[in-house]
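Just one protein chain is left out here, and the rest sit where they should.
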Amino acid sequence: MNLELTDEQSFLRDAAREALSRVKTVAAAREALEDPAALPDLWPTAREAGWAGLLVSEDNGGAGLSAFEAMLVMAEAGRVLAGIELLGHLPASSLLDAAGDSRVAAVAEGDLRACFVAAQPPGDLERRWTVEPPSGSVRVDAPVLASDGTLRGRVAWVPDAPGADVFVVVATSADGEPVAVAVDADDVSVERAVRYDATRSLGHVSFEGAAGVLLEGVGAPELARAWFLAQSLLAAESLGAVETALAVSVAYAKERFTFGRAIGSYQAVKHSLVEVLRLRENTYALLLYAGWAYMDKPDEFALAASAARSSAGHALDYASRAMISVHGGIGATWEHDAPLFFRRAQLSRRLLGGVGDATDRVASELLSAA
Amino acid sequence: MNLELTDEQSFLRDAAREALSRVKTVAAAREALEDPAALPDLWPTAREAGWAGLLVSEDNGGAGLSAFEAMLVMAEAGRVLAGIELLGHLPASSLLDAAGDSRVAAVAEGDLRACFVAAQPPGDLERRWTVEPPSGSVRVDAPVLASDGTLRGRVAWVPDAPGADVFVVVATSADGEPVAVAVDADDVSVERAVRYDATRSLGHVSFEGAAGVLLEGVGAPELARAWFLAQSLLAAESLGAVETALAVSVAYAKERFTFGRAIGSYQAVKHSLVEVLRLRENTYALLLYAGWAYMDKPDEFALAASAARSSAGHALDYASRAMISVHGGIGATWEHDAPLFFRRAQLSRRLLGGVGDATDRVASELLSAA
Amino acid sequence: MDLNDTPEQVHYRAKVRAWLHEHKDEAPAAQGEDDAAYVQARRAWQGKLATAGLAGVTWPVELGGQGLGPIEHVIVGQEIVRAGVPDILDVIGVGMLGPTIIAHGSAEQKNRYLGPMLHGDEVWCQLFSEPAAGSDLAAVQARAVLQDDGSWRLSGQKVWTTNAHFAAHGLLLARTDADVPKHKGLTMFIVPMDAAGITIRGLRQISGEAEFNEVFFDDVRLDADAVVGGVGNGWGTALTTLMFERLTIGLGSESLGYQAERYAAAIATDEHARLDPEVRRRLGELCVQLLAVKFTGYRMLSALQQGQIPGPEAGLAKVTTVRAAIDAGDLIADVLGPDALDAESEWAYMISFLPGLKSAGGTEEILRNTIGERVLGLPPEPRLDKGIPFSELRAKERAGVAAT
Partner (left out) sequence: MDLNDTPEQVHYRAKVRAWLHEHKDEAPAAQGEDDAAYVQARRAWQGKLATAGLAGVTWPVELGGQGLGPIEHVIVGQEIVRAGVPDILDVIGVGMLGPTIIAHGSAEQKNRYLGPMLHGDEVWCQLFSEPAAGSDLAAVQARAVLQDDGSWRLSGQKVWTTNAHFAAHGLLLARTDADVPKHKGLTMFIVPMDAAGITIRGLRQISGEAEFNEVFFDDVRLDADAVVGGVGNGWGTALTTLMFERLTIGLGSESLGYQAERYAAAIATDEHARLDPEVRRRLGELCVQLLAVKFTGYRMLSALQQGQIPGPEAGLAKVTTVRAAIDAGDLIADVLGPDALDAESEWAYMISFLPGLKSAGGTEEILRNTIGERVLGLPPEPRLDKGIPFSELRAKERAGVAAT
């Protein structure tokens, strides 16, 4: 057993941190709230760094790495609130790779940007494959692939949909089986949706008789794995944001004085920051679990990834509120970074089933195994 | 508007405190865990003080007071963990009073001790009148009054059932209507059940063709009112326990030193005790609401009493844990009082639908009104 | 114990309701753009309310008020909410600063300022907090230096100032002696907001709206008669304002809009969520808190009516309200999804606003300290700033930062 990062993993992480440090992503996150054009296009950075092909096998032109390496990159993106379209791209790329789709080399290269139109696998309360509704608490059916090969349906709040070149859509076939269908951007209608966190590219995606290519060899287990991969990536991204929130808050707590003492010497502040650390440590441990399960314990991957997502969502919620609170009034102002982390927390925890569904899945997996 | 206690209310409260101070009830609560016979019989105290007839109208030989006065007495009982059988007696007495039952004078006098065999009124999730199950999360149907006037059914965890003289049972009639039936002790089988808090008299009650007297003029509104009265009384009793837990913890936090400072000077301890105070204040305010609604806003009584119960249950849970925690290791020892308050908290919150059902009822009432 | 109106209160309520019914068409919208025309309309409406006796209800009659009790004040507030019209614009002036001038001001100051304040002719702002003096208010650094002619020269910065951009006057706490311990060298001033050397800048919050302002003072001249309550007595004067602040927040809680019914209505629109036990548990728990706050408010009002001054524990109601409203925002966004976070949504504004409210106005942590010490009698935190001249204290803090 060795849970330290390997040299390659450390290198990947450090290189990501370095590459992302060249762009003022946090400042851009603020500007983009008022001017979407202020958001830098980080896809070229992702291409150059080889992130696009991270999960594509070497045979298909990728780096052949695993989920944990992808999480390391996501954490670095989260650390600086960088809006890179990896949450949509990476799970899609792994499905295209599994199916040996003709586009996979271009996707691995980053010449084509892929978007995963995810569906939540059935559980013991909800027996269908479901996707995000535009509004409200009732999830809706995944798109349907008719027997003539055309795709119909609508999926709301799809991460990284705007501007994607190829969509990998989880659908149900005419006979009710879950399938993956690759659809070119031309056949997809994408309505851009910006909510609260301008760095998060979202779209409502509609298929109205779109022609799709059925991905062969990709069935329920692979589709579930892709869903939980997305959960892990979102968790990792949140972890990175937690780490920044903690570091910035700790620094401020050392230098800000009140009643003659640095505020970090007060238990209320100190214990709250240690609570952020506790949630951070828990989340990191669960990401290790998810990374390990992805490779070596496929039966536990749903549990591990859901637990990581649940932990990360809670951690970022707490950390971003603590960041505001430790900074006193100034932490709630537009010019401060804390609100940007708060925005990230609020929107992220409601995407892809939300933290609530992830927590329920943890219970569901454990209850089913009991 | 005047929410101060009236002189009569203050007198009632002070007299109760005085009467209960004559018995070492907290010490008895500990001894009774090993020897049930150590529990003092406080019914004579209740009789003498006139609590048995508190809610019976003056015409029927009672004091003609209202729910808030009963809550004041319950709070005093809770303050010293006194096991008096008022939780069962008082709602029963009010129903006998409403029906003008022949036994009401003796009940008001305390010559007969009554026991309310409660049923939870229907809500928007559960449409039946239900009673406590012996175990598990599924509530069971209230007893059934056959058309021949005999009663059948079983109700678990009935407060104050052992030794009661007359049982006032919420049942459903042959045509499905909720009714109240008075049954003499001879016709009732009571299995005493002691769990965790030895001061709480509980019984599993069975009716196997018992002959009952239908209480005339008592229908669904009166039965619901009695259920929510019991909720308020339990809430008030918990409030009293919270107040003792707070006072004892504050006193200890002033005199115990660590690292050269009184522990009450540390924010972790101080803020936790202020949290107990906050929960105490909230609960008291809701008891005022319940007392007022009982008299003047019957439509809001279900909401008010459920809110009070929910708040009190949470407050006592928190306060008794804080009491243990502030006292460090010694607070978790058998000889200390803190565990007795903890036991009180743990059992009380699971009686009569539990704090969970009360909280759900708050939501249900507000959602229905929306 | 009686929560119902007395016959006199029933009568008063009816009178208020009748006036509002008759005049409600003259009122501007309850929410409007933050522009000059809207402010002007709100000021005019305040004037009408004042003339009708619906502003300054608890002010003494000889100073233009009604000389009535807190219950009448609340009755007016309830009826204003019920009529769907806006309350007075200058809640801070009439609720907090006016009463401070009534308590500590000179006869001339009362004559000059209270009338125009009450009628909305002159709006006021509160200039207490600074970037380095928030919860530790006695640490203010804005400096007023006495001149040979008896006037003062003021320099420094204030922050979190509501209404500064259209206020005529401000009540300002400044340091006039740095060589004595920090609570002792403070003085309260009335500042004309159009004086030379004042710069006002909007301070945007998470939501993007400028709820507050920063106000900069660059060698601003204040006349000798600007002093309120005596030189060196600023801390005592400020405590009066803070006491009225607590009162205003406490009595005004119903109009904050953080009500159980409102959140329940939002959840009730979702047929699936309203039957979900997990949603109901969360809704129930936060509504219990809000109902408790409502009746805590009545308790406070009742105590006030008996002549009692609310203690610091009254601040717990705000803690409870903010927490419960945060939980409500969370729950509603969980149920409604990302659209609840849309810039146009009423919930997005609330979700954005609350984290700041939690930190503002004396943080929850300081409040808990105060209540623990003054209400529960727990021993104080070790204070490292006691009895030390303010100037030395600042030097020590700077040394502390450099050392870490």
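The first chain written gets the first letter, and so on, giving A, B and C; residue counts start at 1 in each chain.
Just so it is clear, a contact is a pair of C-beta atoms (placed from the backbone, for glycine too) under 8 Å apart; a residue touches a chain by one contact, two chains touch by 3 or more.
None of the values given here were measured: they were computed from a predicted structure.
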item	value
Chains shown that the absent chain touches, full complex	A, B, C
Options A:Leu90, A:Leu273 or A:Leu347, residue touching the unrepresented chain	A:Leu273
Touching the absent chain when the full complex is considered, from A:Val104, A:Ala262 or A:Ala302	A:Ala262
Where the missing chain touches chain B, by residue	33-34, 132-138, 156-157, 193, 195-196, 202, 254-255, 257-262, 266, 268-269, 321, 324-325, 327-335, 339, 342-343, 346-347, 350-351, 354, 356
Positions on chain C where the hidden chain makes contact	276-281, 377, 379, 382, 384, 400, 404
Chain A, residues in touch with the chain not shown (by the definition above)	1-6, 9, 68, 124-125, 246, 250, 253-254, 261-262, 264-265, 267, 269-271, 273-275, 277-278, 281-286, 288-289, 291-292, 296, 303-304, 307, 310-311, 314, 356, 359-364, 366-367, 369-370
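We adopt the following convention: only the chains that are shown with their structure count from here on.
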item	value
Most widely separated chain from chain A, with each centre as the mean of CA atoms	B
Chain pair showing more contacts of the two, B-C and A-C	B-C
Inter-centroid spacing, chain B versus chain A (mean Cα positions, whole Å)	49
For chain A paired with chain C, centre-to-centre distance based on mean C-alpha positions, whole Å	41
Multi-chain contact sites of chain B, meaning residues that touch two or more partners	267, 271
Residue list for chain C, restricted to those that touch at least two other chains	279, 365, 368, 381
